[in-house]
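Note that one protein chain is taken out, while the other chains of the complex remain in position.
The block that comes next holds chain A.
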Amino acid sequence: MDFGAINPVVLFASLMVASTPILLAAIGELVVEKSGVLNLGVEGMMITGAICGFAIAVETGSPTLGFIAAMAGGAALSLVFGFLTQVLMSNQVATGLALTLFGLGFSALIGQGYVGTKPPATDRLNLGVLSDIPILGRMLFSHDLIVYLSLALVATVWAFLRFTRAGLILRAVGENHDAAHALGYKVVRIRLAAIAFGGACAGLGGAYLSLVRVPQWTEGMTSGAGWIALAIVVFASWRAGRVLLGAYLFGGVAVLQLNLQAAGLAVPVELLSASPYLVTILVLVIMSADRGRAALNAPASLGRVFHAST
């Protein structure tokens, strides 16, 4: 065993990269659930975003266009879910599961021609002086734009839900859709917007996986990241700050266990591979153990079908 090979600076830097896909998907799902919709199709939207982004980036040679295409792809798929659940009032759980299965199959179909292809590299952001700070510069200020975008998104979502009128209306719709309707708010329209936002975020997260983190295309490459994002939202009791914590914890343990595997730790590989899932869920469960307070923050209309009966 050689623990000396594990460099904490590199570890933290790769932690941020490893966490970003899950963070993006989770923060999008947080907004969706706050509006009272349970979209279990995160995994499907992520992988659709991953292949859309990959294909466009390879064809055009521009990662930026790839990321935009990934957001569009994720949002488009989520709007299929939105149409089925909000307009045709289908069951959200069943529709979400179907969305995941559809996304996995659909991405495999498009991706057939792209297996083994190398995507164009995504540039790291040059932050000048900041990037040159010893240790900190390498850890925090030498990433690509998407990493910082995901962090900004967390702060924006937090401020949006807390301080803006639109955020208040979104929370109100998720809390009691009948009352919101009685006050004249357009429940379905607001929810569709939230669903599309969630889809775009999940798509972006997926593309980050295929264009930066891995970077290549393989079938089913999200390997449960979407499900972890869903779990993080619930166990973070629908708080943006805790979503960030949960995502980074997952990413951190994932990177650490890879390093430990490389260092030859005498623990079965299967157990190490499972550790990020176990640790994240465990920590978040303990944090949300105070049932009363966690329930207070849960959107009361979550997953319930809204039928405007006037």
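Operating definition for what follows: a residue touches a chain if its C-beta (ideal position, glycine included) is under 8 Å from a C-beta of that chain, and two chains touch if they have at least 3 such contacts; residues count from 1.
As a working rule, contacts and distances are computed from a predicted model.
Visitor: Name the absent chain by its UniProt protein name; which of "Multiple sugar transport system permease protein", "Molybdopterin dehydrogenase", "Nucleoside ABC transporter ATP-binding protein" or "Nitric-oxide reductase large subunit" is it?
Guide: Result for the unshown chain: "Nucleoside ABC transporter ATP-binding protein".
Visitor: Quick one: which of A:24, A:172 or A:212 touches the chain that's been left out?
Guide: The one listed residue touching the chain not shown is A:172.
Visitor: Which listed residue (A:109, A:182 or A:305) would be found touching the missing chain in the intact complex?
Guide: Only one listed residue reaches the unshown chain, and that is A:182.
Visitor: Considering the entire assembly, which residues of chain A contact the chain that has been omitted?
Guide: On the side of chain A, residues 165, 168-169, 171-172, 175-176, 178-180, 182-185, 292-293, 295-297, 299-300, 310 touch the unshown chain.
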